[in-house]
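Just one protein chain is left out here, and the rest sit where they should.
Chains: A, B and C, in written order; residue numbering restarts at 1 for each.
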Amino acid sequence: MLAHSGVGQAQEPRDRVQQAVPSDPALRVKALESLLVEKGMVNPATLDAIIETYETKVGPRNGARVVAHAWVDPAFKKRLLSDGTAAIAELGYGGSQGEHMVVLENSAKVHNLVVCTLCSCYPWPVLGLPPTWYKSAPYRSRAVIDPRGVLREFGLQLPDDVEVRVWDSTADVRYLVLPERPAGTEAMTEDQLAALVTRDSMVGVAKVTVAAGGTA
Amino acid sequence: MLAHSGVGQAQEPRDRVQQAVPSDPALRVKALESLLVEKGMVNPATLDAIIETYETKVGPRNGARVVAHAWVDPAFKKRLLSDGTAAIAELGYGGSQGEHMVVLENSAKVHNLVVCTLCSCYPWPVLGLPPTWYKSAPYRSRAVIDPRGVLREFGLQLPDDVEVRVWDSTADVRYLVLPERPAGTEAMTEDQLAALVTRDSMVGVAKVTVAAGGTA
Amino acid sequence: MNSVHDMGGMHGMGPIEYDKNEGAFHEPWEGRAWALISSAGAFSRGRRKNFRFELESIPAADYLRMSYYERLIKTMLDRLLAGKFITQAELDSGKPDPGSPRGTPPLTPAMVEDLFRRRGSLRRDDVRVPARFKNGQQVRARNINPVGHTRLPRYLRGKRGTVTHDHGVFNLQDTDAGGYPLGNSPQHVYTVRFDASEVWGPDGGKRDVIFADLWESYLDRA
Partner (left out) sequence: MNSVHDMGGMHGMGPIEYDKNEGAFHEPWEGRAWALISSAGAFSRGRRKNFRFELESIPAADYLRMSYYERLIKTMLDRLLAGKFITQAELDSGKPDPGSPRGTPPLTPAMVEDLFRRRGSLRRDDVRVPARFKNGQQVRARNINPVGHTRLPRYLRGKRGTVTHDHGVFNLQDTDAGGYPLGNSPQHVYTVRFDASEVWGPDGGKRDVIFADLWESYLDRA
């Protein structure tokens, strides 16, 4: 009885609750989908098409192409910084949650970081859907009061003389960070450059490095 | 499977979690007590003595006696309002969480209400341990921003011309409200008056009425 | 609404849970959930509450416990129930009520591309409203504490900043206590820069600044 009554569980209330949820969200969502399909409210093929669009068409690779293009085309970069929405549309990107785009240029002296403290606003057409950490309370709460501490948690230690600019997406403007082009990339093609650009660097929680090109 | 997977449970997350906690706090505390007793850290008879003290010696009946005495003895009332700690000690009450008492007089024009927004500070020697609602987030959060709405939830509608004074117990001072003596009690003895005084009236969420004398 | 969703500047939320390789969806069920939410968005009857108000109305303990998609699923179910598109009995059983009519899904796979392309701007380029502030002007965010939805975060209220950009005229999104729009109130939205030391006092970073986009009625001349 004692072992089962779990005295020590008071130590880990979070874990306890997660274990205790009787049916996991995956099962509940599955049941909900089949109910709505049976009622003729949603079409499963439409659901597939929506998911496929986010997995293959709308995501941070779009933003990466915008960034790489700005790195190789100074005139485009100038247009991008003065009217983000129009310049991004030149590359074919736009739509919901990208109607009013502002692009923020990182440099050796200025580091921009984007957050939405009130919800999870994010520039979908260029970055896709936000990652879990962007939508979660730790990032939303601390990005505005301790941006340098938050960046350290992402592994980015900024020199004290860098100005940190935090952009809280409180209205309908959506922000994209234009990261610094890393040194040693002079010979790279635009496609090679785009492959270096991570989602995290376009939110402002990472820099672009030659080694670190990856899926994020 | 569907019935079990509980699609609709997303509607009632609070209930779900409460049901889902694998062992209730009562069982966990019981197991913890027997562990600490077996280890020779606590004595069950001491636990009984502590509980009995709160149930029979330290509680709102003490405060009620202070209030009733102030109603019948104008000189005591004057001392009570100018030095709460000393006047309360005259009746034999004092100790932990009652070291620095301030007594607040309610009247037809001023209504005092006590809260502790940061935790649950409360004048133990005269009121005992705080009730659940006093320690809970709804009261702690709203008492300072919407005191009249909070009082309405307790069934007390104050006229607009009454000044509401909310006392947030942020330091070591503890507050006791001296409620208004209700009309029609002129013939009552001090003991009869004390029986009318509720805990809630001494926190400021209720008035004393001749009909309502009760356990709270 | 001063609820826990307005969490800018709070401590105690724990470490950031960073998954460097997270894809479009952290778990497959999140994709299904998001597709359901997008696909069932068409089902709504009567005067529609602000959907952010609905999210912010989730009690604080639940809001913090639930993930982003769990909150969205909850508000979607609330809306479907309120509009009588589904019944509680159906949610409990997971099956359509006996005899309930079978509909035709309004959103087809062919319409998905258009869904993504659709621009939902709230900017009111159709109206001319004079701007009260201009770039470089000092302003102070008002100290308001409404019970309805607002986009002026608590941590900026009463603080002084500088207007850096005028984004044009947008409809105000604030609602009444029931979650319904306060009314059609087109006004300029400005980016305002705040020094961290103004916002957080001596605990703010000396070289940190915060920018927020604020509707004109949130601002006073400083």
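Just so we're on the same page, a residue touches a chain if its C-beta (ideal position, glycine included) is under 8 Å from a C-beta of that chain, and two chains touch if they have at least 3 such contacts.
Because the structure is predicted, anything quoted here is derived from the model rather than measured.
In the full assembly, the chain not pictured is in contact with A, B, C, by the touch criterion defined above.
Only one of C:Gly161, C:Gly179 or C:Gly204 touches the absent chain when the whole complex is considered: C:Gly204. Mapped onto subunit B, contacts with the missing chain fall at residues 17, 25-26, 28-36, 38-43, 45-51, 53-55, 57-59, 94-97, 99-100, 102, 115, 117-120, 125, 128-129, 131-133, 135-148, 150, 153-154, 160-173, 200, 214-216. Contact residues of subunit C toward the unshown chain are 1-5, 9-14, 56-61, 63-65, 142-147, 157-158, 200-204.
Not every partner is drawn; the one left out touches subunit A at residues 1-3, 5, 7-8, 10-11, 13-14, 17, 137, 145.
Methods note: only the chains that are shown with their structure count from here on.
Per-chain Cα centroids separate subunit B from subunit C by 38 Å.
Chain geometry summary: the mean Cα position of subunit A and that of subunit C are 17 Å apart.
Between the CA-based centres of subunit A and subunit B the separation comes to 48 Å, rounded to the whole angstrom.
Annotation for subunit B: residues 1-2, 5, 7, 10, 17 touch two or more other chains. Counting partner chains per residue, subunit C shows two or more touched chains at residues 65, 70, 73, 77, 91, 94-95.
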